[in-house]
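Every protein chain except one is present and positioned as in the full complex.
Right, chain A next:
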Amino acid sequence: MLKSKNATTKMMALVVDDSIVNQRIHHKLLENFGIENQVVGNGKEAIDVHCSGKHFDLILMDMDMPVMNGIEATRMLRAMGIRSTIAGVSSHSSLSEDTKEFIEAGLDDYQEKPLTPAKLVSILHKVNLHV
């Protein structure tokens, strides 16, 4: 588990999920890995937080959310030029049409919920590759 004390290299993550249960689990999972993270409740809030000037190394994006879903939010973030690692995290099967559309919207990875430490490690390897 990496816990960087250097402010310039500390990883920041954004959890985007409308379920309070999943927000808490993903927040704690990331925290236990020493990754500082912020939580928002839908795709529009994810866009807004980026518009406020914040940058994230990793975004855990749920698919089904009110106001703006994960597919639309991912498309918009990519259109805005955001190159952060975006991992789709959803309960849809990785073979479903919705998931394919989600991946094509600009995901770097996709993991089926529920997220586990092993799945998070797999996602984190993708973050390192981007550097």
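Worth pointing out:
In the analysis below, a residue touches a chain if its C-beta (ideal position, glycine included) is under 8 Å from a C-beta of that chain, and two chains touch if they have at least 3 such contacts; residues count from 1.
As a convention for this text, contacts and distances are computed from a predicted model.
Among the names given as "Histidine-containing phosphotransfer protein", "AP complex subunit beta", "TXD16 protein" or "60S ribosome subunit biogenesis protein NIP7 homolog", UniProt records the absent chain under the name "Histidine-containing phosphotransfer protein". Among A:29, A:61 or A:107, the one in contact with the hidden chain is A:29. Residue positions on chain A in contact with the hidden chain: 19-22, 24-25, 28-29, 32, 64, 91, 113-114, 116-117, in rising order.
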